[in-house]
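Shown next, in structure tokens, is the structure this report addresses.
Note that this is a trimmed complex: some chains were dropped, and none of the rest were shifted.
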Amino acid sequence: MDTALTALAITCTLKPSPAESSSDLMATQILDALKEHGVTGDLVRAVDLAIAPGVETDMGDGDEWPTLREKVLAADILVFVTPTWMGQHSSVAQRVLERLDAELSETDDQGRPILFDKVAIAGIVGNEDGAHHIAAILFQSLNDVGYTVAAQSSVYWNGEAMAGGDYKDLDETPEPVQKTIDTSARNAAHLARALKISAFPAA
Amino acid sequence: MDTALTALAITCTLKPSPAESSSDLMATQILDALKEHGVTGDLVRAVDLAIAPGVETDMGDGDEWPTLREKVLAADILVFVTPTWMGQHSSVAQRVLERLDAELSETDDQGRPILFDKVAIAGIVGNEDGAHHIAAILFQSLNDVGYTVAAQSSVYWNGEAMAGGDYKDLDETPEPVQKTIDTSARNAAHLARALKISAFPAA
């Protein structure tokens, strides 16, 4: 725990601030759990920024991705939280993934992908269904651009099929959900620290 | 309602008969709803048959797919029901899809794919999550080999995330689930009848 780490949570609700958001709640809970492992966190609600469509690091013309990108590059751990719409990650989440796609061509001074040694946690909230599917997509996409995924790093909640309900309206965090929050935070912090000490080797 | 129709339900539980199965329960409920629209149904639990791995219509050597295939070809409506394991359709369900893949090369005497004019309903049961993802895969796979999918043709149930519970252990069928059963049956029967009267044209 002597190596300081930082986390960035990007939440992908469709609702601009200051509307309440289940995604923000779950992200905050994960950041809180990370804090217990020496990780300092920050949260950005992506829909509050004008993130231009495209797959370049900077699309110019009022594109606000570059400032968020700086935070992504500075953080050891990415907490990526999305709501579920039509069983899928939100359009806001997909927009962020598309912009991260540009990092595939970015390398550090050793020729390694610029996102190597960073660790990702996936968070998914929904009314009824979709979390495994979305966790899968987030893991694959983020892994592709360079993130490492520690054991049991998806946190999710959804209610019963067709019965509605929001994570933010639960009376309390269900015990198994809290357990996955704790496990994912503990494992991500452990792994990010291990990779800080011993980075992935260059080719 | 004057055109007689037949339906085949293939259920993809991992448990051989006579174990109780949520998939069988849901399939039976869909067949019951179809009966109200003049559709005579039959149910086969796929795991009870020795369906060989492969992508041919007959893999030889004790392969029991060919008898099930005859029923598939004879039925106007396919009710395909699978449980959810690891967030996915079961290995038994995937085995059936793989065997249906062979129909891509089978044509009728007009050169049309042999499964044209048939209609599919997807049913998914699970403890907690996965139904939209699996419905998507079933629709895509079955559509690819020739099935048509009537409006709102997925029926599913899962409980709250990480909270467990089985469809067969519910005290009663939740009202919104029963509504999707009724809608999917009404629409599938309507569409299968329309396609019986006016088949897809040949190229």
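By written order: A and B. Residues from 1 in each chain.
Heads up, the rule we're going with is that a contact is a pair of C-beta atoms (placed from the backbone, for glycine too) under 8 Å apart; a residue touches a chain by one contact, two chains touch by 3 or more.
Since we're looking at a predicted model, the values are computed, not measured.
*Asks:* How many subunits, all of the same sequence, make up the entire complex in this structure file, 2 of them being shown?
*Replies:* In total, this homomeric complex is made of 4 copies.
FYI, only the chains that are shown with their structure count from here on.
*Asks:* Note the rotational component of the Cα superposition from subunit A to subunit B, reported as an angle of 0 to 180 degrees in steps of 5.
*Replies:* 180
*Asks:* How many angstrom between the C-alpha centroids of subunit B and subunit A?
*Replies:* 36
*Asks:* Okay, in this complex, where on subunit A does subunit B touch?
*Replies:* 86-88, 128-133, 136, 156-163, 174, 176-177, 180
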